[in-house]
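A single protein chain has been removed from this complex, and every other one stays in its place.
Labels run A and B following the written order; every chain starts at residue 1.
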Amino acid sequence: MFLAGLIACAITGILILVRIILGKTTFDRILAVNSLGTVIVIGISIHGFYSDRPEFLDIAIVYALINFIGTVAVLKLFSAGSLGGDK
Amino acid sequence: MKSLILFFILFSLWLLMSGHYNFLIVCLGIISCVFCVYVAKRGKLIDDEGLPIFFIPRLLNYLIWLFKEILKSNLSTAKVIINGQVEPETFTVKTSQITDVAKVTYANSITLTPGTVTTKIQKGVLEVHALNSDFGKDVRTNEMDKKVTWLEGKK
Partner (left out) sequence: MVLILDIFTSICFFIGSLSIIIGACGLIKLPDVFSRIHAAGMIDTGGTAFFILGMVLQTGWSLITVKLVLIGVFIFFTSPVTSHVTANLAREKNILPVGKKIGKIL
């Protein structure tokens, strides 16, 4: 059951990687990277249950937060040319 | 008053996440929560926008309705992706909320249901991109707008 979930996450990751390679504009790639992060968060939690060590959930929480902050920071850098402060 | 509410939210989050209940660790938690509240207060982040407590009495009812909508539009989006009949359309809708927090809640609710995305906001007018004409009709009936105005509770 947990193994089936992990395999589904792996297939989804490969499909999203195809979009990252094909993507025409930068926004396609950033969107695909964000989705890949979400899939990885699900994968980490399922792997914690699969190997009977639910401590992996802490890593999943941190990954979810860093994924959000990283995406917004890359988009801000792309739009403004700097991350605040003097240029 | 609002600082106290923020402190209790942060401290319950600390207790739930740590799972150790020694004297030392609880004291460290209290110290770090007080420091966080001080920083938020010094940066003037604690106001109606940072901590919208007027949402709370009607929040549960709204969230149940929102989950139902998300499930329905997930099914429709899956059908559209499998069938491949994509006819995207772009249009604008007006918002009827007063505060900025409620407008942001409305825009986020539109984005959260798959099939419709808010692309621009200007002073009470939202530009929405919909995957299909059915999704567009759903937004233009203004049902979600009325729900969020009811959630705001200022009229």
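General remarks:
Note that in this section a contact is a pair of C-beta atoms (placed from the backbone, for glycine too) under 8 Å apart; a residue touches a chain by one contact, two chains touch by 3 or more.
Small disclaimer: the values here were computed from a predicted structure and weren't measured.
Although one chain is not shown, part of chain B still touches it, namely residues 16-17, 19, 70-71, 74, 77-78, 81-82, 84, 86-92, 107-109, 111-120, 122, 125, 127, 129, 131, 136. What chain A contributes to its contact with the hidden chain is residues 1, 4-5, 8-9, 11-12, 15-16, 18-19, 22, 25, 27-28, 30-32, 34-35, 38-39, 41-42, 45-46, 49, 54, 57-58, 60-61, 64-65, 68, 71-72, 75, 78-79.
Simple rule for what comes next: only the chains that are shown with their structure count from here on.
Distance between chain centres (mean CA atoms), chain A to chain B: 21 Å.
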